[in-house]
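Note that one protein chain is taken out, while the other chains of the complex remain in position.
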Amino acid sequence: MDTTAKTAYLTKEDAVPAQPKLLAHPTAKTGLMSWLTTVDHKRIGFLYGVFALFFFLVGGVEALLIRAQLMYPNGTVLSAQMYNTMFTMHGTTMIFLAVMPLSAAFFNYIMPLQIGARDVAFPRLNAFSLWTFVAGAIVLNIGWIGPIFGVDGHNAPDAGWYGYSPLTSRQFTPGHSVDYWVMGLQLLGVASIAASLNFIVTIINMRAPGMTMMRLPVFTWMTLVTAFLIVLSFPAITIALVELMMDRNFGTVFFEVSGGGMPILWQHLFWVFGHPEVYILILPAMGIISEILPTFSRKPLFGYPIVVFSGACIGFLGFAVWSHHMFTTGMGTVATAAFALATMAIAVPTGVKIFNWIGTMWGGRLMMRTPMMFALGFVWMFMIGGFSGVMHSAAPADTQQSDSYFVIAHFHYVLIGGSIFALLAGIHYWFPLMFGRKVSEFWGKLSFWIIFVGFNVTFFPMHFLGLNGMPRRTFTYDPNLGWNTANFIASIGAFVLGIGIAVYFAVMIYTYYKGEKVGRDPWDGRTLEWSIPNPPPEYNFRVIPTVHDRDAFWYEKNNREQIAAERAVAEKAEEAHGGIHMPFNSIWPFFASFGLLIVGIGSTAFEAKWDVPGIHWKLGLSLLGGLVTLVGIYFWSLEGNEGYHLHLDKDGKPVKGHGDDHGPAKH
Amino acid sequence: MSSHAASASIDHHHDPSTSTGIPNKKLLMWAFLASDCMFFGVLIATHLVYRLHPPAGGLDPKAVFSVELTSFSTFILLMSSLMMALAVTAIQKGNVRSCRWSLLTTIFFGMIFLGCQVYEFQHFVVDKKMTLSNSLLGTTFYTLTGTHGCHVAIGVLWLTLMYVRSFKPGAGSAQRTWLSHQSLHALALLAFLGLCLKVTLGLVHAIQVEPTFGAAVGHFVKAEFLALAGALAAVGACVWFARPRGPVAFGEANAIDVESMGLYWHVVDIVWIVIFTAVYLLEYL
Amino acid sequence: MSATSHSAGGHSADHGHDESKFQIYVQIAMLLAVITGIEIVAVFLPFPKWVLVASLVVLSLVKFLFVIFYFMHLRWDKPFCTILFFIGLVLASGTVWALLALFSAEASLPLPTS
Partner (left out) sequence: MRFVPSSLVRGGRFLAALAGLLLLSGCDFNFWRMDGHQSTMTAEGPVARSQLDLFYVTCWVTLVIFILVGGVLAYTMWRFRARTEADERAAPPPQSHGNPLVEIGLIGASVLALVIIAVPTLTAIWYTHDVPEAEKKNAYEVTATGYQWWFKFEYPAEQAAVDAAGAKTPLVTGNELVIPAGRPIRINVRTVDVIHSFWVPKLGGKIDMIPNRANFFWLQADKPGYFWGQCAEYCGDSHAVMRFRVIALDEKDFAAWKEKQLALARSVAAPAAPGAAAPVAALRAFKTNEVGVSAAFDRNPLEAWRARQVVEKDENPALIAQGRELFAAKTCNACHSVRGHGAMGVQGPDLTHFGARTTVGAGLIENNPEQLRRWLRDPESVKPGNKMAKAYRDNKISLSDAEQVALTAYLLSLK
């Protein structure tokens, strides 16, 4: 069963067409070129992870600067403007450049393995998503250069992570900061939508035989729901950003009051995206937890269909509650009531997940390994965050809480206690699979406890701060308002949390090089990704597995003879088919993304006037970038999605001489 | 282009290599179109919100729009959808020639639509004094219809490249120059399209400014001489590039590529159906 | 044009509709053109506004459905494609409706320009 080989171009049997030099397939297996041209979902996932963790540290340092400023009343660590830049970039970075790509890393790496596929449906599109994400990240952060070199008007974005109009207009933010923000998010949107379309097709179409939808691992299910959320919610912000961009550059009046525009429209469009976005951040995390808890309880997930259904339900309801971020905008009674009730309703499917996780553990045998610790930490912390969410949903009470530190407490509990805890758990859980090494239990648990304590010390007091009236996004506060102690504790907590994260990373890096080596399936796993050797070979599965049960690998382990017999037959069939089909590497996705980077920088960093006579930098670079992208896409489509065949020896190593067979696939 | 034994077994409604039997590309396209609904939904919502609550003293769309032109381009777009559907059926039967002709016709209709839109925009701006920035109506109208126009333009580009792609030499051919050949072909075709657009607009303009038809033709030929010559040269080049050069790597197996492109094209059409009603017709009530 | 194809014979039973597709497509195109014509005339007829709005919506919907189900093959494809597209369509229409409703609420009317 070779699923990637289908779309070959040729109508004449296996003869090779003359291939111009430009379309020669890159073959580097190591070195920089191999990374730039890779289409292997595992390498792409790894790169996503590396970039995401880097930006997590960047966002973390920004957070620490925030906390340093607020440690004492009337702090002077940062100037007002720098502080505003800091929280804007902290929020934007953490959400778009840390949590989302880290989830994408797992989608890429783990999901194809869980459904028994050899790659995603469109490997080159996948590479394009990755590099476009990097381009977006660069554009978003390029404004930092301005203050460093003292260039006026070029600073990092500073209008808050939801950039409410009309503060973002040319009139009120004349510099380039908002341009970077708009273009950066726009590129990230392109990347996310492209990646998600790919995941949707992969999950629906590339499942191994027998892997019905109701047998998909929950993580894969949540990947699917998340991908749908991305595909359906990002358009809203894309259009909103286009409108804002036009207002700033072409004089349109979408949000200009002088022309009759209504700035409130921006808020609606942003949150139509923004609320699904927060579920985009949490659903993958819930998926990870739904993998870890059963494994370490040594029991199947309790109430699988309901967990899956509630995940989809959360996703769907998530589109109907956006205005709960706007309870203070005077929507009128009926609208407020409707959105308040819809918001409360989301607590039900979310609660279902919590109950089922507890049900999973009930009667199990809990192996308190590090991933399990993080997973349990998730359940506790997410619950607290969820409860403060429900408190927000009571609209009149929320008018006191919104834009105060109570909100900050709420969403850090769901984002760190939720998303980040789960992602850190996931790294621990799948580390042996990715690198064949296991993190030391002692150091892993130590980092967990420091993070856990630091996190609670940081954010629990913020509930009290919020109720005590401390507004968010304030670079300073007076000492007579009763906020000093709580702020001090929170800042200390943030540094403890920082140390915890530093320990976590140090341990990971150490383990990567020197950690204890482990064999296949170290946790006694239940899903297919554990059935392959670690680190996984390029082709993933020697033979595409046939799935008989929800916990596919658990079933395999309990029915070894049956599976072995099946495998032998399937392997023969596959070999008769021409071997394992592998897609060629390609530089064109990278090339196309690079063009987008040129567009991104060209259209934002330059003024719209002819600064050097004869050279219109803004227009010129944008057009040039567009051209580069077009050329990239053109060659990408001309080169076609051909591939080569691998033949394996007994140990699963590719047989020499066959490995580079450029024969196009034909079935 | 005759279909041979291997491709006779291609079933365009079922792809056995995928779990659902739906080809990957088709699924990708449908998922993208679901997303596209949201893109246009938000744009249309923006427009309608501002139409329902127009600023005082804003422009009256009835005084700006002209139903005749819009109806004509709507009709043209519908016909292009028909041609697109025919192109898909043709290639599904392995009929490359017929597919090419249908593609060309689709491109042609698409260009007419774009031409009408360019004309409409410049008419609104110059004669009706509605610009992108001088009124909320202009802002939302141009952005919405312009975004749709961009979709059409991308579609035309895609169709053009697909048309050129259908000349990629087939297996066994030793034409090492096919890449440059293809690129030049694409360029010639695009140049032709662009020049046609310019020439047509020039003609309309000439008819508008000159009192008699004869004078208009004279004016037109004088003003657009270079463009006309260029267009002729481009069409010549296209014909030359399209000359038969042996078997091509394009056939029934590529039906899915054409089909997913077709899906995109039809969505451009249905979005226009909605825009036509919501943006234009409703204003006349 | 499709008549020039000589590969139809190779297709099995489930391709029975291919022969008539050309006819279907042309007929539908005609139908679409006619409906568009009716729409254009309708807006100038002296009916109550709600009747016209309703009929315009219905007519556009009919056109819309014809295009997606015939030109875009949904009718002959696996139902999953239809479901996929309708998820987007339904959410998008819901969002548009909700936005229009929100902005029509009294609380959201723009300030009168004085």
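Labels A, B and C are assigned to the chains in the order they are written; within every chain, residues are numbered from 1.
Convention: a residue touches a chain if its C-beta (ideal position, glycine included) is under 8 Å from a C-beta of that chain, and two chains touch if they have at least 3 such contacts.
Because the structure is a prediction, the values reported are computed rather than measured.
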Practice problem: Please identify which of the visible chains the hidden chain touches across the whole complex. | Solution: A, C
Practice problem: May I ask which residue of A:Leu47, A:Ala340 or A:Ile408 touches the chain that does not appear here? | Solution: A:Ala340
Practice problem: Tell me which residue among A:Phe172, A:Phe250 or A:Tyr512 touches the hidden chain in the full complex. | Solution: A:Phe172
Practice problem: Determine which one of A:Ile145, A:Met214 or A:Leu481 touches the chain that has been left out. | Solution: A:Leu481
Quiz prompt | Of A:Thr226, A:Ser404, A:Thr511 or A:Ser531, the residue in touch with the unshown chain | solution = A:Ser404
Practice problem: Against the chain that's been left off, what residues of subunit C make contact? List them. | Solution: 107-111
Self-check item: Residues from subunit A at the interface with the omitted partner, ascending
Solution: 73-76, 79-81, 84, 159-160, 164, 166-167, 172, 257, 260-264, 297-300, 302-306, 328-330, 332-333, 336-337, 340-341, 344-345, 347-348, 351-352, 354-356, 358-359, 361-368, 376, 379-380, 383-384, 387-388, 390-391, 393-404, 440-442, 445-446, 449-450, 453, 457, 461, 464-465, 467-471, 473-483, 485-486, 488-489, 492, 496, 522, 524
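In the analysis below, only the chains that are shown with their structure count from here on.
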Exercise. Name the chain pair with more contacting C-beta pairs, choosing from A-B and A-C.
Key: A-B
Quiz prompt | Whole-Å gap between the CA centroids of subunit B and subunit C | solution = 19
Exercise. Would you give the residues of subunit A that are in contact with at least 2 other chains, written as numbers and ranges?
Key: 204, 231-232, 236, 260, 262, 265, 272
Quiz item: Where does subunit C touch two or more other chains at once, residue-wise?
Solution: 80, 87-88, 91-92, 95, 99, 103, 110, 113
Self-check item: Interface residues, subunit B side, partner subunit A - complex
Solution: 4, 6-7, 15, 17-20, 22-25, 27-28, 31-32, 34-36, 38-39, 41-43, 46, 49-50, 53-56, 58, 132-133, 135-136, 139-140, 143, 147, 161, 165, 168-180, 182-183, 186, 247, 249-254, 256
Exercise. Could you please specify the touching residues of subunit B with respect to subunit C in the complex?
Key: 2-3, 8-9, 11, 13, 20-22, 26-27, 30-31, 33-38, 40-42, 44-45, 48-49, 52-53, 55-57, 67, 71, 74-75, 78-79, 81-82, 84-86, 88-90, 92-95, 97-98, 101-102, 252, 259, 262-263, 266-267, 269-270, 273-274, 276-277, 281-282, 284-285
Practice problem: Flag every residue of subunit A that touches subunit C in the complex, lowest number first. | Solution: 204, 228, 231-232, 236, 260, 262, 264-265, 268, 272, 319-320, 323, 330-332, 334-335
